[in-house]
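Missing here: one protein chain of the complex. Every other protein chain is in place.
Chain naming follows the written order as A and B, and within any one chain the residues start at number 1.
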Amino acid sequence: MKIKLAKIKEKMGHLLGHAILMFIALIAIVPLIWALSTSIQPSHAVFGQGIGLIPTEFRFENYLDILNAAPFGTYLINTIIVVTFTVIMQLLVIIPAAYAFAKLEFFGRDVLFFIFIAQMLLPLQAIVVPNYDVMRVLGLINTRTAMVLPFIASGYGTFLIRQQFKQIPESLIESARIDGAGHFTILKHVMIPLSKPIITAFSLISIVIHWNDYFWPLIITETPSVRTLAIGLGMFVQQESGADWTLLMAGTMFIVMPLLIFFIFNQRIFIESLMIKSGMKE
Amino acid sequence: MLHNIIQNYKDESGLLSYKSKFLPYLFLIPSGIFLVVFTYYPIFRSFYLSLFDNNLWMPEPQYVGLENFRILFNDPLFMRVIRNNLIYLIGTIPVIIGLSLFIAILINEKSKFREFYEASIFTPTLVPMAAAAMLWVFIYNPDIGILNRILRALGISGRAWINSSRTALPSLMIVMIWKNLGYFVILFLAGLQNINFSLYESAKINGASWFQKHFYITLPLITPTLVFVIIVNIIESFRVFDIVHIMTQGGPANATNVFVYYIYQQTFRYWDLGLGNALTTILVIVLFITIILVMRSLSKRIQYG
């Protein structure tokens, strides 16, 4: 009898858990669904009564209108260029540094390691004033290059990849050494292949972060020809400034969609690689 | 120079040989250059320039010692900004951590719909801040926004959420929680998966309640993730900007003016570079001290494997 009661209690708890999770999942995605539904309606529909989650009238031309109202195509290309370069450059400089910190002995290693990863604690937002000045001196204001440079030496990336490299057994490296492999070969054939999940995870995070970056492009860009999607939307918002919510939501969905579609098709990779990353410990 | 390097390279005991003392530094150079040029040099330059009065209408910067700092600490607006930042920090961190850990535990106990929960809760993380901000301006709209529509349907009269200095800051905090929660849920889920399930089984046999079970087993074992999450959130709360710039421009009446937005105003709107650099200096120091304190106080409780 007691056991049965406990069983029922457990079942109830289980259902309650599902109810809570459902509710939170809904809160997470309803705003996006509402935006999507608004973005395909005619502009007067937003004044309608009721909740308005399901459109009754349709106007898909909103998406064509926003492409005409602002150079979203250019923004998209710029974003892809900036993000690709950022991630490639990050990996190129981080991996050797992580390797040195993980597997090589040298004077001042710990101090240098601290200096390298302390960069994590100094977001660009905090040091934007002097960095703007540096870009001015380098003549890089209003360039895509300026949007890449400050992010290349990622302390976060160095830390993650170094942690992973450290876990690779010394014996593997030794045997490669005996076969006559140099550092480059070891990196290419031992370290990197064994660290793929972490490198993927870091790249994904980096893509998301830089795809979404708003602050730095706001400061450093002046003309639409170099602007990225996030800042382009910000400008578009000011331009439209509340005049037409359906267009604004179409613009919003336009910049949300690429990552979202990417995510839907690679959902497992995304979530699993994030999990591997954080599951790793000292 | 290059010639020498190549020469040495041929020599087994040379610069690039496996045992070379210099080679590790060579690996650090590419990253190091970017680090120096775009992180450390700017910081020290900012420290230096914070000692000058400098604005767009002055022909030459003028050395004023610590005057900029004196101005700031006597500025009621700066105090308001710091207060806003503290409210933001204290208001978001416990909620994000409590909620994301709770959700992660719930998901971890379920096998049905698990992927659906993970995916939908993670989705807002992918939404660019600019888009999220825009979306929520619409949601918070007092007349046509969905929030007030729902409240009206429930017979509650809504408010002008981001247009009132009383509700503006909490409203922004909710957006940030909505946006960031999923990321931390995933982090905690990962941490939870490393916990041996048999620990829970034996706790259950000993008659521990759901709450006891997680308080005594989960919490201690998840501390490393917890520390990481706290630190990330502290940094996050000091760099919040996008949402303020798009949703409220620091208003109404500075109710949402936060540190980085204030730096932006002083520097890029009023072109008071002296104050901008002084603010940068303060922020860098505050960040460092806070994080070191957090690490110190928490690391005592962590046992690294």
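Everything that follows uses one rule, which is that a contact is a pair of C-beta atoms (placed from the backbone, for glycine too) under 8 Å apart; a residue touches a chain by one contact, two chains touch by 3 or more.
Rule of thumb we're sticking to: contacts and distances are computed from a predicted model.
When the listed names "Threonine synthase", "Pimeloyl-CoA dehydrogenase small subunit", "ABC transporter substrate-binding protein" or "Cation/acetate symporter ActP" are checked against UniProt, the chain not shown comes out as "ABC transporter substrate-binding protein".
Within the entire complex, contacts from the absent chain reach the displayed chains A, B.
Among A:Leu92, A:Leu172 or A:Met257, only A:Leu92 touches the chain left out of the display. Residue in contact with the omitted chain (choice from A:Leu149, A:Val190 or A:Val208): A:Leu149. Residue B:Trp271 is the one among B:Phe113, B:Tyr200 or B:Trp271 that touches the chain missing from this view.
Subunit A residues in contact with the hidden partner, per the touch definition given at the top, are 43-44, 47, 68-70, 85, 89, 92-93, 96, 136, 138-141, 143-145, 148-149, 152, 182-185, 222-224, 235, 238-245.
Touch with the hidden chain on the side of subunit B covers residues 5, 9, 16-18, 23, 26-27, 29-30, 33-34, 56-57, 141-144, 152, 157, 159-160, 163-166, 251-254, 265, 268-271.
In this text, only the chains that are shown with their structure count from here on.
Rounded to whole angstrom, the centroid-to-centroid distance between subunit A and subunit B, based on C-alpha atoms, equals 14 Å.
On subunit B, the positions that touch subunit A within their shared complex are 18, 21, 23-25, 27-28, 30-35, 37-43, 45-46, 49, 103, 106-107, 109-110, 112-113, 115-131, 134-136, 138-139, 144, 146, 149-150, 153, 178, 181-183, 186-187, 189-191, 193-194, 210, 224-225, 228, 235, 238-239, 241-242, 245-246, 260, 263-264, 267-268, 273, 276-277, 279-280, 283-284, 287-288, 291, 304-305. Chain contact summary for the complex, subunit A toward subunit B: residues 13-14, 17-18, 20-22, 24-32, 34-35, 38, 46-47, 50-53, 92-94, 96-97, 99-100, 104-107, 109, 112, 115-116, 119-123, 125-134, 149-150, 152-153, 158, 177, 182-183, 208, 211-212, 214-215, 218-219, 229-231, 233-234, 237, 245, 248-249, 251-253, 255-256, 259-260, 263, 267, 270-271, 274-279, 281-282.
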